[in-house]
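What you see is the complex with one protein chain gone and the rest in place.
In this document, chain identifiers A and B correspond to the written order of the chains, with residue numbering beginning at 1 in each.
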Amino acid sequence: MSVRLEKVALTGNQALAHAVRMAKTQVVAAYPITPQTSVVETIAEFCAKGEMDAHFIQTESEHSSMSACIGASMTGARTFTATSSQGLALMHEMLHWAVGARTPIVLGEVNRALAAPWTILSDQSDSMAQRDTGWMQFYCGNNQEVFDTALLAFKLCEAVLLPAMVVLDAFVLSHSVEGVLLPHQELVNQYLPLRETLAKLDPDEPHAFGGMMFPDVFMEQRFKIEESMDIARGVIMECATEWDALTGRLLKPLHCYHTEDAEYIVMCLGTAFGAAMQAVDQLRSKGIKAGAIRMWQYRPFPTQELIDTIPDTSSLAVVDRAVSFGCGGPVGTETKAIFSGNNQVKVYNYIAGLGGREIRSSSFEKVFSGMMENTASQNKINWLEVRQ
Amino acid sequence: MRKHPEIFSDAALRHIKTGGTKPPGEMTASELPPMAVSWSSTEHLPVGEWKEKAPKYVRGLSPCLTHCPVGNDVEGFVSKVRDNDIETAVKLLLAENPLPATCGRVCYHPCEDGCNRKELDGAVGIRAIERYLGDHPEFKGSDIWQQAKPSSGKKIAVIGSGPSGLACAWGLALLGHKVEVYEQKEKAGGLLRYGIPAYRLPKDVLDREIGRITDVGVKFFYSWKIGEDRIIKDMLAAFDAVFVAAGAVKTRQLGIQGENNNNVWSALDFLNTVANGIIPDIGARCVIIGGGNSAVDAARSARRLGAESTILYRRTCNEMPAHQAEIDDAIAEGVIISELAVPLEFILEDGTLRGVNCLRTRLGEPDSSGRRKPLPVPGSDFAIECESVINALGEMVSSEDLTSNLQLIRAMKTADAWGKSMHPSLFAGGDFTGGERTVAHAIGGGKRAAMAIDRFLLGTKNESLERYRVGGGPASLASYLRSGDSEVTAGGIRTIQFDDLNPAYFPARERAYLEKHLLESRDFEFSEVEPGMNQAQAIEEAERCFSCGRCTKCGLCQIFCPEGAVRKNNKNDLMIFDSHCKGCGICVEECPRCAIEFREES
Partner (left out) sequence: MNEPQAQTTELLTADHCKTSGGHLACQGCGGALSLRMALQVFGKECVFVIPACCMAVIDGPFPVSSLGVPLMHIAFGATAPTASGIRAGFAAQGKDEILVVGWAGDGATFDIGLGAVSAAADRNDDILYVCYDNEAYMNTGVQQSGATPRAAWTSTSPRQAPKYAAKKDIISIMAAHRIPYIASVSPSHPDDFVRKFQLAKKIKGFRFIHIFSPCPPGQRFEERNTIKIARKAVESRVFPLLEIYNGKKLTLQDIPDPQGLEEYIKLQRRFDHFSTEDRKQFESDINTHWHELHDWAIQSGGLTGENGKRNS
């Protein structure tokens, strides 16, 4: 098949909407919230214009939009929703349900800080707060990746029977226009065939779904979710490789910048990576072996990839845009756990960029100097650029 | 598409499609499906063990069944009419009673007195329904004959063709015996033909009923005078058994002067004459003495002959033994009732009756019959002018007319409830043997005798017939024909009272009353007073029947069972599936007719 590409100027939200369209999503249920709203507005417009043959349900809350997605997914339909922040928090109960029901729903999550106080600006505390629900999470670095990740997510979810969040930073991606290559529909069709389901709501084969489970099987059920997460690690690679073969774009759990020989590495998720790379360039120009990592795949956690990537005897600063108060940044805490038996890798945890505070390259330079000058603490949370 | 069998294994899929092979608690994660998905029903869960009490279908007795002296399956035929199954209704009725058209007119319907519906809005019009069925032209005796037993080769003589004799003959015929009925008069029917006026029981109706009996092979011999043709002793020799139901034909004497005057009639003679189509000359004023049904019959007949008729009764209207409805109709037709009066003597002028001298009475203390005793009031003499008098004091049995053999007379007079006398092959019934003198009682007695005779002929006389009594009361020929206990004749069966029923399902619904054709002129009018129902009316009236104590398969127990534990078996009978019934008792509570009982679990 010829790879005919069309480059379009799209915001991250529009890129996501196009992916949902091209995935031939059948049911979309959503509730408006800034900065997600333009995702579903675009989808609603596609539907209205007949460019997309989906049933669009506008609910009265995110709790209900996730419920509607679960219902629709249980019929075997391909299903999508999008939300942010408060909306995701309100969905929390149903996020668990979607996983337990093994519904392969794809959720576009535009990162926004949680109130109070009110803010509509970005951080990752909303999605990080849902890390224990069993949803797979992918944090995107640019609008093209948003598009590619969304398509991969549908394919992946339907294979492993788990839902996934395609996560993008508020405004920096959601409302910023970039050139996005849209593949031909036939290529998408080839990559993502229509969904097939083994067990669904079907009067010809009546089953009850989600009935009470006693302790004699409940844990096996939870084990199977974990097992599927493990399987997903491999499936993600397969899906990414296939997409790479079709488009020449490879989605990777970790995007690495000069890490091979690095002595000091910063790691972040999302768009802060650009500033991190600038800081690396700045330090490399001074002869310091600096590197940076962007974690795209957060759930399942890329444990082996990290072990393989981080050179021995290096220092690693994990910059979290979320905090679990009283403990640390989620990614930092989990990364520390991986290297807890390795005395040669020093892991630092920084909290930065909450509530839309900008993370500049100078911010990352401070992180590097913290590691190099030993002013950062390995045992405490390091709050970056906070007036203490 | 399923690349990852760990997530959704073939084993798990198989469980979903066909049910699990072992308890889920023993399955490995890979044998389990990824989500909680059911693969079997709850049918096998033993929730029936929760119950402390269990519902059971139990047959109770409708009071109409025990109240009917004939032993009619009243609830049975009424409910079949309700279901518009007229054929079965007729068969149920004829299996117990060969004279439904007659009873449907002249029976004083004790069934209706017992009917539980009277507590709500009036008893079901059972008699009218019975009449509708009895009048139904489509069903012949042979329809019932097909149900009967094969021929036994035995031959029985029945003496008297009144209701008792006819019922006995019918019963014996159904039981497979040859029956010959011997009647003194020119036609069959006895009291029915010669005692009950045509305006209550038209002769053609009676003819049809008797026709049904000849249909099943019963032979009738008329104008057969006992003592002239054969005597009882000869008959006992010639037949395997003899049933005597010769009635009560001897009029009780007034015992006052002038009684033998030509214009002083006995009620029996008077009614007999009218029944024969002869118009007796009773003048313009007629006095009838007595308070029973024949007094009222005579008074109303006299009205129809154009006379002013006055009933002279020694107590008040309230104590009259005649049926209240008859008294009411009589009054409506202009019959005068002179209460609290006894005749002293007839006033004769040159042998011509001119009137009756009477004395007033007052009511004293109750006598042995429970009614207050009339006491003459001295000096209260008065006279009623009249041209004729009818003596309706009542009739007595005269067994001496039948035989002079004292032993046989004694044997007949001491016949028991089953008609069995001290002579093994001699049976007796009807008014002849005493007891209550109604058509229904006579039929019931004749039927019982038929069963007793059958027992005697089959040589199993020691086996008690009591088990064929419905709730210990009237006997069921149908049950006897089946040679077994029926639901209604089984022991320990309870009679259902109004309070046992669930009135929620019985909205008030007025009983149908058809307008009577009461006598309006003095035009020698003997056409029938009471109209019959058409089929729609009969069904509508039958719909008022509660069917007390009998499951009608109304389905409420099935509808209201939260467990779905009430099911129909392959015989279409309702049954309770024990392992699902939790014993809530909704079925017991809701059953409209008390056909389910709650019993402690053992």
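Points worth noting:
As a working rule, a residue touches a chain if its C-beta (ideal position, glycine included) is under 8 Å from a C-beta of that chain, and two chains touch if they have at least 3 such contacts.
Keep in mind that what you see is a predicted model, and the values were worked out from it rather than measured.
One of B:14, B:51 or B:250 touches the chain omitted from the figure, and that residue is B:51.
Checked against the hidden chain, the listed residues B:15, B:285, B:420 or B:550 yield one contact partner: B:15. Annotation for chain A: contacts to the undisplayed chain at residues 26-27, 29, 53-55, 57-61, 63-65, 67-77, 79, 93-94, 97, 201-203, 205-214, 217.
The chain not displayed touches chain B at residues 15, 20, 24, 36-47, 50-51, 504-505, 507, 554-556, 558-565, 568, 577, 579-580, 582-586, 588-590, 592, 598.
FYI, only the chains that are shown with their structure count from here on.
The mean-CA centres of chain A and chain B are about 89 angstrom from one another, to the nearest whole unit. Every residue of chain A that touches chain B in the complex is listed here, in rising order: 100-102, 159-161, 196, 198-199, 205, 207-214, 216-217, 220-221, 223-225, 227-228, 231, 235. Remark: chain B residues 1-4, 6-8, 13, 16-17, 23-25, 27-29, 32-39 touch chain A in the complex.
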